[in-house]
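Every protein chain of the complex appears in place save one, which is left out.
Let's look at subunit A:
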Amino acid sequence: MAPLPLVTGISPKEGPPGTKIIIRGENLGTRANDLIAVEVCGGECSFEWQSKNKIIARTGINGQKGKGDVIVTTLSGGIGSSTVQFRTYTETIGPLKESAVWVEESPVQSLAWGRRTMATSGYHTVDDPLGLSMEGNDKKFPDDLREMFPENSGDLSRENFSPCWFLLENHHGTSFEDLRAGYAYLKRKVEGQKEGQLSFLKTHVGAVIDQLDTMMNLKKKMDNDGDVDIAKRVHNLQDTISKSIDSSHALFDDVLKRREKADNSRAALSVLNRYKFLFCLPTNIEKNASKNEFDIIVNDYARAKNLYGKSEIPLIQKVLAEADEIILEVRKELHKKIQEMPQGVEQQKRFVKSLINLEIQQIGTKQAEMLKITDPAWDAIASRAKYIEATFKRTYEEFQEKEKENLQKDTTKRDPPIRVLFCEEITEIASGQFPDLWRLGQSYFTGELRGVNEPKPGNFKQIILNAIERFCSYVRAAILPQNQKYSTVTAWSFSSSSQLNLFSTWLPTCLRHLRISYASLIRLDLPNEALDIVLKLIDELRLFCLTTILKKAIDKVKKLHEKESWELSVIEFPGATSLPAKLEELLTEALDEGQQMCLQLEVRENPLFDVPNSEGHREISKIIETILECFSTVLEELATERSDDEIQQLPKQIISGFPTNSLLPHSINLNEAKSTISSTITITWEHRLLCCLANAAYCNKIFINNNLSNLFVKYGYPVPKLALENSRSNVNMVFGNLLEMYVEHKADPLVSTIEPSMYIVSHFKWDGVEKFDNLSPYAHECLDNVVAVYSEIFAISPFLLRPILEQIIQTIAEELARLMVSVDDFNVNGKKQATLDIKMIRDVLRLYSNERAKQSFNEALDAIPKLTADENKNVETLLVSIKQRMKIQLMCLTVVNP
């Protein structure tokens, strides 16, 4: 803060109000704007800043009389002080005296204006009769003088004036010397007054002597002339005297005229002052209109109408008519302003109110007939509604243009697409503008803006509905062009599918924007019909959003096969890989996202799936089905991918399978497997096929029904039963296909080796069998092969044993039956041998034989000529011993439920 202003000099140091003074000092403001006030004797002054050391001021009329400080206030320094004081005194303004300020003359004073001058000197003496400065006497005399001199007074003009009182009151601090000097002064003054007459004679001695001489001459002349025509002389004298009186009157008339003029102008001024308001009214109205201060206009106009409306004075009527003309203009302007957009609703309301007020007040004048605005508030609403629609349209078109521009440019994918920006913009407009419109309507109907006419509720509702409808159709056109059912807005279709895809990821954002503006609409307490329009759009968008999310999942599911790691991680179903879990994960993700975005209800929203068999249901069900279908396809693809490259690509991707001792269901990590089992084993096609089989079986039996439907329940979706059933059958079909493929793959080589190894290898003939002590090699081989297949399957999934082995064994049985039937002849040993072989195979494989297999075995046995009881016994004994020998080898086939 700059130092305080300090006044150290004033020129002059005293004067009546209105005196121009030069103020000097320090820090009187750094520039003209810095100086904000000058106060002299407590009264505000007009001032002119000269420099930081000098101000020219004119004292005001409301300062106190007597001595007072000169206080300068600056912005930079604050309120200052002064070392010097200004003395204000009153000066009576006579008719011939110039005055800088307006002096109020009360009637009494004006009657006695000639005599007032006499009082001036008296006033002066009272102030300081001893001619001593009062400085330093500020301290009041401590005791109560009225007690000390009960009879007397300190007032010089009173009869009971007491000098003691006066001196104690005013000069109790003055030194004796000073008092003496004061006494001398008083004495001189009294002497001066006494000398007054004498000194007058002294100063005018020439004139007095002249007068005496003239009188002497006159006497002489009169003596000389004797009594000749004295009357005539006297008459002449009288004439002269009257002439001089006239001329003196003429002199004074001038003064009187001036006074009259002054009185006239004063009267005119007071009339002006009294009617100032009225005369300034037209100008003020115009001024305020240009400043948009319509409230003031309404007030002024109402006041003028009240005060002067019924006046019959032509001047006032004229002025009022002029004002009416201007008011008419103002009304026109207001009406225009009301319809001007954009503007704040409060301002609009103010305009409407002002207009209605003016309208009412002007009723009855001829100007009122010239412009009839029936319902300004309605006009305001209409124009606002129109503006909103126009804004929507403009925004819509603007953004469409922008997108076109952007298409040509290389758009970076980071930025949200134009459509999203549009969505944001338009919802913002909606939540910004609707409240205004609604509020305006509310105040219209509550009567706040009610004009002369009754409101029209139906129309307003329609306006609101229309506006909302518009809003929704623009949003729909931009976001859901494919759902476009209304022809009001030209759809803003996507130019390419990639654009659509890109946009789809931003759908939740759009939904959020829409919901925000929906919430703001709800807060407005709009009628349900209006809200439902938006709600419908939101529902549509939610569903669309949900389907988009799920569709994304489809794409991911399609790529699932890349994710297969051949990890046997399903505890409850050995052999199944983590693939179904991954599907579950994907679905969880999608469903979760969908649930959060679309299913979670916000204020005043309906559950998406509350109506069974609604469009939503069908849609979702369809997508889920597609997803699962894709999954089946993936499974099948994985199994049939037979390229050797794959194996080479994944040389270390080993499948360890289930070691024989690990019947306990537990998952085996790949790494673990690598370390425990020989790392040379590669994932063969058979392995993968089996895994897929296991997966398919797992899905069919457990996964789809349990895990997936649980998932839907958990996230609050309706369980798409039909889709799940369909997909189960799909998976089942896949399972069947794969099974067939595997069985074919395994059974063909196995079965086709039986005949060659029976005959070709050792030129074997059933009629030339020489010894009978063991199983035939082909039977051995056959059993070995079965066990090998068993172990391969078991390694992956025990669950698959039965379906696969049954098939294989059936083919084996059929083959054996075919072979036996086609044998021409058996010798004794041959008979025995064949019986032994078949029986052995039949018995061993009994657990996995289905009816047809058993039947085929019996067919084979029937084809062999009947054995004698002896032979038969021989065969049975050997059979038992062979079984005993091969017990360990064949044990696996005897476990009912591995």
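What we mean here is this: a contact is a pair of C-beta atoms (placed from the backbone, for glycine too) under 8 Å apart; a residue touches a chain by one contact, two chains touch by 3 or more; residues count from 1.
Convention: contacts and distances are computed from a predicted model.
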item	value
Undepicted complex member, UniProt protein name, chosen from "Translation initiation factor eIF2B subunit epsilon", "Ubiquitin-like-conjugating enzyme ATG10", "small monomeric GTPase" or "Trafficking protein particle complex subunit"	"small monomeric GTPase"
Touching residue (missing chain; options A:Asn160, A:Ser175 or A:Thr374)	A:Ser175
Per the touch definition above, residue among A:Ala184, A:Leu601 or A:Val713 touching the missing chain	A:Ala184
Contact partner of the left-out chain, one of A:Thr30, A:Asn53 or A:Gln400	A:Asn53
Missing-chain contacts mapped onto subunit A	8-15, 24, 53, 83-86, 128, 131-133, 135-136, 173, 175, 181, 184-185
